[in-house]
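Left out: one protein chain. Kept in place: all the others.
Coming up: chain A.
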Amino acid sequence: MRYDKPISMTPLDARRIVAQPVDRVDGPAKLSGAATYSYEYHEEVPGAAYGMIVPAAIAKGRIVAIDSAAAEAAEGVLMVMTHRNAPRQGSGGDAAPQLVGSEIAHHGQAVALVVAETFEQARHAAGLVRVDYEREPGRFDLAEAERQARPPRGGEHRMGDFEAAFAASPFAVDVSYTTPDQAHAMMEPHASIARWDGDRLTLWSAQQLPDWSVGDIAATLAMPSEHIRIISRFIGGGFGGKISVYADAILSALAARALGRPVKLALTRQQIFNGTSHRPATIQRLRLGCDAEGRLLAIGHDSVSGNLPGRSFEEGAASQTRLLYAAPNRLIRNRKAVLDLAPAASMRAPGEAAGLLALECALDELAEKAGIDPVEMRVINDTPHDPERGPARPFSSRKLVEALREGQRRFGWERRDPVPCRVRDGRWLVGMGVASAIRENYVVEAKARVRLDGQGRLTVETSMTDIGTGSYTILAQVAAEAMGLPLDAVTVRLGDTRLPRGPGSGGSWGANSAGTAVYDACMALRDMLAQKAGLNSTDARFEGGMMHGGGRSLALAELAGEGVSAEGEMLPGGLTQSYAQASFGAHFAEVGVAIDSGEVRLRRMLGVFAAGRLLNPKTARSQAIGGMVFGVGAALMEANVVDRRHGLFINHDLAEYHVPAHADLPDIDAIFLDEEDDKSTPLKTKGVGELGICGAGAAIANAIHNACGVRVRDYPVTLDKLLDGLPPIG
């Protein structure tokens, strides 16, 4: 269906299965180990050889010599592939071609692949490959590279006279914030098994967007897309880190073809940090001006981020500022600089996650100057429509104010003392902070197929992936509700590019897009079944495994006969043009800052969100909390630390790249406000997966300031940045 006008009533409105907090349908498989991840297809692909890459040990320059003799002679080694003997490859997207020449573009780039009979043999032999390099100076410092940053793509977003309005504002802040490079740090590493059957390639591979990956791989291997099948049934987290194709997929395919034998290849945790992608660092300048009532008169947001030469991705950290608050005078710009670090790419809520860390703190700074409560400041500047386009483009739904008010009430905001350092609990200075959440809503093309068999079982098929989010569960819910079947009569098959093309997991579009395709397929199936019975589909009611209508009740199992199937699709229409669409929310955080050490510990946190209809409130809540945990990490600890001499992220393991531990998350909750958005999808959903991170870190940073009076504008807010500003002890 082309979705270009809001739908009215649908069978999902009954909400018997949809919108219920049902358990994950794949939970038992995951708990028991029956859920198979890409590296684990031992039975389907017996006899695979093991690959191990050799990562580049310099950041920029070239290989002058490789001595692989010792590795080739090592026990069990089947082959060593380097740029000298790697097959020619085509160009296939940002990251795809491997071992294509002697040039080193970034640390951790694969310079050799060793394949052996066992994992241990491959790993040992990889250590025996000697590579001599010629180093060239590289650009590793964003602050330096910023001077050469290129002007904004697609122009800057201007409205009114920003400079004059900012200069004339009774209250103003002009502040710069920095956010660091961050790692996706998903549990499952990048991993692939490649098998060739003649000229056909099957890749069991952790790919968030398997159909896109097929295109990239086909271009790289110079073969038809139709000859490649990717299977990604379960993915152990991605967060954007598995959107592009990396060395594991390409090199396992090349090696398997050369050896005539399946090859499996996983990147080690250490190799992932510099060898794949990351959220790039940003430098952001916020210029905000308001009147005495707190009304924003001028909003200026400039952001710069870096990426390797020729890469298209940039961190649009200023972009969400176009939609979040009203103000008549605006100047919003993203710029990109060239760096020679690992490739920058999307990480959970690209844009908003970094941008709100700056915007939502700068707004707090302005509120403090103007003497306005931070919650009121956000309420005052709410807007019912796209601030640039005016009332011609209203929001499809927007419950920012409701989220702020609900959170304010539930969190006990009235107990917040606006003056820092006045609330103590033992050696802890206690503070509260708030921040708004916004994440733009995306809907993309998607296809799905449903099949009803003679036993009354429904199978849903789409190449959509489940990266831990709950895709299996929500698609089963949509289909069960639409067909009037119990949930356990539905089987969902995902993550296989032989299935109808799903949207993949990214941009929080999965439920919107794949969910609509499944819904559309079910509606087509209902029509077919009704016709079979000689009914108008509008006269048929589907309930309890039966079709009722025309004074008859027929079991779906019987109607299906030998089986009947239908296809459906989502084709987004013009509704995103005529309506601004985003999910919204508000974060409330309470932290303690140790008065002696400056250690910051979260005490409690609440997120209140509105993201359209929730297909499953339980998985949605998990997603929201997961995002908030990302925000805790961003505020307090997460950073890829750049060694600017050697040009690499030097903390490349999970002992030293800190993400929050359980002890850092004592009391964290997320609730959702009732909302249905029929401008977004016929399911009345909006994106959920990334909303939780948006603004979460800023609420914590604002709480830190409220606790101890120190405003750190350089994330993460670690104790060394607070110490100097803490009050004297004892």
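What we mean here is this: contacts are C-beta pairs under 8 Å (C-beta built on N, C-alpha and C of every residue); 3 or more make two chains touch, one makes a residue touch a chain; residues count from 1.
Convention: contacts and distances are computed from a predicted model.
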{"item": "Protein name as given in UniProt for the chain not displayed, \"Ferrous iron transport protein A\", \"ABC transporter permease subunit\", \"FAD-binding PCMH-type domain-containing protein\" or \"PadR family transcriptional regulator\"", "value": "\"FAD-binding PCMH-type domain-containing protein\""}
{"item": "Among A:A222, A:A292, A:A555 or A:L723, the residue in touch with the chain that has been omitted", "value": "A:L723"}
{"item": "Candidates A:H227, A:R427 or A:R457 - the one touching the absent chain", "value": "A:R427"}
{"item": "Which residue of A:D4, A:E293, A:D596 or A:D667 touches the chain not shown here", "value": "A:D596"}
{"item": "Touch criterion as defined above, residue of A:C290, A:A521, A:A560 or A:L636 at the omitted chain", "value": "A:L636"}
{"item": "Touching residues (missing chain, whole complex) on chain A", "value": "57, 75, 120, 123-124, 127, 270, 427, 594-599, 601, 636-637, 641, 643, 645-646, 648, 650-653, 655-656, 658, 660-664, 718-720, 723-724, 726, 729-730"}
